[in-house]
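I have a structure here, written as C-alpha cells, and I will follow up with some questions on it.
Complex shown without one protein chain; remaining protein chains in place.
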Amino acid sequence: MMILAVPGFPGNQTSLNPVGPGASHIEFEFSLIFWITCAVYCIVLLGLVIAVARRRHSLETIPEPLATNEPTERLTRRSVTAAVAVTVVLLFIMLIGSFQTGRALGDMNQEDALPIEIYGHQWWWEVRYPNNEAYKIVETANEIHVPVGVPIRFSGTSRDVIHSFWAPNVSGKRDLLPGYKAEFVWQVDQPGRWRGQCAEYCGLQHAHMSFEIVAETKEQFAEWLSNQAKSSVQPSTPQATRGQQVFMTHACVLCHSIRGTSAGSRNGPDLTHLASRATIAAGTLPNTVGNLGGWILNAQSIKPGCRMPPNQLSGSELQDLLAYLETLK
Amino acid sequence: MAERLDRPVLDVSSLPTVHFGTHSLTWWGIMGMMAIEGTVFVLMIASYFYLHSRSVEWPPHRNPPDLMWGTVNLALFLISAIPSEWYRRRARKGDLKAVQIGLVLVSLFGLAILGVRYLELLHLNTDWSIDAYGSAVWTLMGLHILHLVTDLVDTIVLTVLFFTSLVEGKRFMDAEENAAYWYFVVGFWIPIYLVIYWAPRWLHA
Partner (left out) sequence: MITTKVATETQLTEEELRKALQLERIWQEPRGFVGWFKAVHHTTIGMRYVVTAFIFFLLAGLLAGAMRLQLAFPEAHFLSNDKYNQFFTMHGSTMMFLFAVPMMFEALSVYLVPLMVGTRNIAFPRLNAYSYYLYVFGGIMFYVAFLCNTGADRGWFAYVPLSGPDYGVGKRADFWAQLITFTEVSALAVAVEIIVTVFRLRAPGMSLNRIPIFVWGQVIVAFMVIFALPGVVLSSTMLLLDRTCGTQFFNPSVGGDVLLYQHLFWWFGHPEVYLIFIPGTAVVSTIVTTFSRRHIFGYLVLVLSLVSTGFIAFGLWVHHMFATGIPQIAESYFTGASMMIAIPTGVQIFCWIATMATGKVVLRTPMWWAIGFFFVFVMGGLTGMFLASVPTDLQVHDTYFVVAHFHYVLIGGAVFPLFGAIFYWFPKVTGRMLSEPLGQLSFWLFFIGFNVTFFPMHLVGLRGMPRRVYTYEPGMGWTLLNQIESSGYILLFLSVSILLWNVYRSLRRGRIAGPNPWHAGTLEWATTSPPPHYNFLHLPTVNGREALWDAAPNQPVVVGLSEDSRQILTTRSLDAEPDGREELPSPSIWPFLAALATTAAFIGSIFTPWGITIGSVPVAITMIGWFWPKKQAADRRRAREIWQND
C-alpha cells in the first residue's frame, strides 16, 4: 500500500505505514476494499464506454424512439441480474472482511495492558500515567511515551469540546467526548516517533493540535517514566533561581503546574519536565530556546486564538526564565 | 361553454367541485403536515428516553409533574372529540347550523384546555434550565402547546368565517379538515401525557 505514498513522503502520520497491529489489521481491510473497488470501477466504466462508443447517432437520424424487442430485453435482464449478483457477492466479501478486522481489533484488548489517560483540551493533549502509588503518577502533555510491543489501554475524555485522538501509523481514531469515557487498546511494535493530530474540528487552533507517540524499548520507557514521576529539580544556579522567581510572580502560575513548587494550576500543560519534550505548543514548534522564548512572549503570534496570553517580560527576565525552564528535564 | 375539437375529448364538466376526505387536495396537505409534526413529536419523545438512558436518576432529584391538571386536560381533550366528530360528519352534508355550533363548542373546549394547560405548566415541578430532564419536559410540552395554540387560532378563524356570507362548499371541506387536525392535537396528547406524567413514575419504580 506504500505505492500510494508517492515520493517525498516521510511515512509519518499515515495509515499506509502501519507500525502496530491495530493499523496493520486496518491496512489489510483497506487493501481488500481497494482492490475490489478498483476492479469494479474499471469494469463498470469499461461497460459504459463500450455502450457509448459504438456508432455515433444524431437526433435527426432517429427522431422516433426505438422499439424494444423481447430477446434483447431478456438478454439484458439476465446481464443486469448477473451484475447485481456479483455486486452482492463482492459486498458480502467486504462486509465479512470488515467484521473480521473489527474482531481482530477487539481481540487486542488484554488484561495486562499499560493504562494511559488522555484528556483533550483546546488545543493540547493532557497525558496522565496512573499509578496506585501516588508518587509514581506521571502528568505531562502532548508527548506520549510507550514501550514497544506492549498493549496500551488508553482511556480518554475531553475537558471542553469534542476532540479526536488519532495517530494513523498506530491505529484508527477515537473521539474524546465530554461526558463520555472512551477506552481503546493500541500497541506499537516499531520504535520511533509517530505523529498524531486532532481529527475533530475543535475551534480556532484545531490545525495545530498534534501529539507524538514515542515508542521505545521497555528499558528506555521505564527510565523515562521514573524520571517523569520525579518532582522538578530545584534551581542550582543564580540565573535559574531568578528564572523560577519570574515564573512564580507572573501569569504563568495561573495556568501551569511545576511539581515541587507552589505552581499547581491545571488549566494548561504540566511543565515539570518541559525540557524533556521534543516539541512545544502541541507539536507546533521544535522545543528550542529560541522557539520557547518567542512562544512565551507572544503565543498569539504563533497560534492565534490559543489560550495563552502574551507576556510582558524584559530581556533579562526572559533569559532567566528560559534558563530555569531549560533545567526542567 | 363547450369546446368543439376535431379529436376525442374527455369531458370532466360534471365532476364534483366539493368533495371530502382523500378527494380533497387540502386534506392531503393536512395529512402531510401531520406526518411532519408527528415525526417531530416522535423524535422528541425518543430524545426524552435517550436522555433517560444516559442518567442514573429520573427525574433527577425531584418529583415528577403533578398528575391532576394533565389528567384533567386529557379528559377535556377526549371529550372534545364528541362535538368535533359530530360537526365533521355534518360538514360533509353541508349542514351549516351544525358546523357553526360544533365549531363554537370546539373553540370553547380549546380555550378551556389552554387555561388548564397554564395550570399544568405551574405544576411541572421542574424548570427548563435546571437540567436536561427539565429541558426535555418543557420542550415536549412547548411543542404540544405550539400545536394547540395554532389549531385554536385556526378553529376560531374558521368559526368566525362560518358566520359570514362567505360560506361555500370549500369552507365545509375546511371544516372537515380542521376536525382532522384537532384529532392530531388530541391524539398526540395521549403519548405525550403518558411520557411527561407517567414515564417518570414507571421508570423510577
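For reference, chains read A and B in written order, and residue numbers begin at 1 within each chain.
What we mean here is this: a contact is a pair of C-beta atoms (placed from the backbone, for glycine too) under 8 Å apart; a residue touches a chain by one contact, two chains touch by 3 or more.
Keep in mind that this is a model prediction, so the values were computed, not measured.
Asker: Check the options B:I101, B:A132, B:A180 or B:L203 and report the residue that touches the missing chain.
Answerer: B:A132
Asker: Among A:T68, A:S236 or A:S262, which one is in touch with the chain left out?
Answerer: Once the missing chain is taken into account, the touching residue is A:T68.
Asker: Using the document's contact rule, name the residues of chain A that touch the chain not shown here.
Answerer: 4-6, 8-10, 12-16, 23, 25-26, 29-30, 33-34, 36-37, 40-41, 44-45, 47-48, 50-52, 54-59, 62-66, 68, 72-73, 76-77, 79-80, 83-84, 87-88, 91, 94-95, 97-99, 101-102, 105-106, 122, 160-162, 164, 166, 168, 171-175, 177-180, 182-184, 195, 197-207, 284, 304-305
Asker: What residues on chain B make contact with the chain left out of this view?
Answerer: Contact residues on chain B toward the absent chain are 1-5, 7-20, 22-25, 28-29, 32-33, 35-36, 39-40, 43-44, 47, 50-51, 54-55, 60, 92-94, 128-136, 138-139, 153, 157, 161, 165-171.
In the analysis below, only the chains that are shown with their structure count from here on.
Asker: Approximately how many whole Å separate the CA-defined centres of chain A and chain B?
Answerer: 51
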